[in-house]
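Note that one protein chain of the assembly has been removed; the remaining protein chains are unaltered in position.
Then we have chain A:
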Amino acid sequence: MDSDQIVEIIIAEIRETVPELAEQAIGRDDSMADLGVDSIERSEIILAAMEQLGLKIPMVQLHGPRNIGELADLLLAKSSG
């Protein structure tokens, strides 16, 4: 698993959670806030991605990333750690 694969998982969860974004191009430089994802949806997306990665850590450890790529990098680091 590399960061780009985690980006794909996150984007798939974004499209699942916000069906209105199904057709929109989304990449690692986009931020969920700019895409219009609200805070509860963001948590839902991150939890679903964590479950796919088999990762169990408190959500507070995932604050900080400014875009999807940085979030994927952090999830990758936590998975490896």
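Here is the rule we use: a contact is a pair of C-beta atoms (placed from the backbone, for glycine too) under 8 Å apart; a residue touches a chain by one contact, two chains touch by 3 or more; residues count from 1.
Definition applied: contacts and distances are computed from a predicted model.
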| item | value |
| --- | --- |
| Protein name (UniProt record) of the chain left out of view, among "Urease accessory protein UreD", "Heme exporter protein B", "Manganese ABC transporter permease" or "Polyketide beta-ketoacyl:ACP synthase" | "Polyketide beta-ketoacyl:ACP synthase" |
| Touching residue (missing chain; options A:25, A:40 or A:60) | A:40 |
| Residue of A:4, A:29 or A:51 in touch with the missing chain, whole complex considered | A:51 |
| For chain A, the residues touching the chain missing from this view | 17-20, 40, 43-44, 47-48, 50-51, 56 |
